[in-house]
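Here the complex is missing a single protein chain, while all its other protein chains stay put.
So, chain A:
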Amino acid sequence: MIAVLNCSYVPLVDAAPLIVAKELGYAEEEGIHLNLSKETSWSSLRDKLMYGVIDAAHMLAPLAVSLAKQGVIVPQVLSLNGNCFVAGDELAAYLHERAMRFNDAACLGQCLVSRGRVRIGVPFLASMQALLLRYLVRKSGADPDLVLDFVVSPPSLMGAKLQNGEIECFMVGEPWGSLAVAQGLGQIFLTSSAVWQGAPEKVLAISPNVLNMKSSQIFALMRACARAGRWLSENRDPGAVAELLAKPDHLDCAAELLEHSLSGRFILNEQGHYGIDKRALVFGGPEVSFPWVSQSAWIAQEMQIDLAQSHVGFRPDLYRAALESLGGAMPAASSKLEGALCHPRAVSANKDLVLGPDAFFDGQIFDPD
């Protein structure tokens, strides 16, 4: 009998590796029946994982790290980057006055600081959105606590909250930024890769007890997701991927909306101006999905979680064990200097492995040691 794995995701474009793993039959080929279900909130996804209702989840990397002490394990990264910063009319005018160009993170940082206090929507506090915004403001010379008023909202309500003035801007995963633009409620000024080009965004999170009981199935799921990630990164037809994700079973929305982040070509405003960012949302093999210990260390530092090395949750050892049989390249190290690469560069590995750029907007380098 084929083993069933229950896995939940929040309907966003970056859930693509799981959806593709199922729809293109990678999961089945690896010998598991992947039972996918959608969640309406991160809290609910977290609770289902913690109480063993599901085996695995598509999770915000910082949320997963914050749960490491409770035993949550991250054996794989699913995607890098992928969030859009959207401003409502008033803040947009302020940014235009200060000559803010698409993806000029330094300029956005200065503008947020000079503005004083900004009410900003994020989907969850333990999220890359919140961490990157805090980083941006801090490196622009101000105390994030004094500048950013975070308002946690479901992405589906961000547009309405912009309209009624409850928030002035927001940062969320796609398609919600593009939707706000399409509805004429806001303008995209930045994708999160402009703050950090190599931010681990969503990870595969495994519930504490599942690994012992179902390790071979979890490994199968990881291989299926890695193959799906590779397929997504090599696919030259964003329209076809968009159609697949947009199905009622999955994201249940207009496929056109999903194409922006999949192609890296964003419509920024009602005037139809374009912004191009090929690193806006990145899927792929080990160059993307390897869970670097240094990534979780950066997250832990930003969240002021004091995690002993063994509690960090990111598990390169499991990644190697699961993906070895696929025969792809595997990094030799488990940790790297975050932010050291301004351009793609080959790294030490058993085969050719080129890591994409991972620079921070301010050129800083994070050394986990």
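Assume a contact is a pair of C-beta atoms (placed from the backbone, for glycine too) under 8 Å apart; a residue touches a chain by one contact, two chains touch by 3 or more; residues count from 1.
Rule of thumb we're sticking to: contacts and distances are computed from a predicted model.
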Requested in this report: Determine which name in "Xanthine dehydrogenase family protein molybdopterin-binding subunit", "Two-component system response regulator", "Urease accessory protein UreF" or "Cell division and transport-associated protein TolA" the UniProt entry assigns to the undisplayed chain of the complex.
Outcome: "Two-component system response regulator"
Requested in this report: Could you tell which one of A:S44, A:S216 or A:S325 touches the chain left off the display?
Outcome: A:S44
Report summary line: Only one of A:P17, A:G88, A:P123 or A:G159 touches the unshown chain, namely A:P123
**Report entry** chain A, residues in touch with the chain not shown (by the definition above)
**Finding:** 40-44, 46-48, 50-53, 70, 123-125, 150-154, 156-157, 208
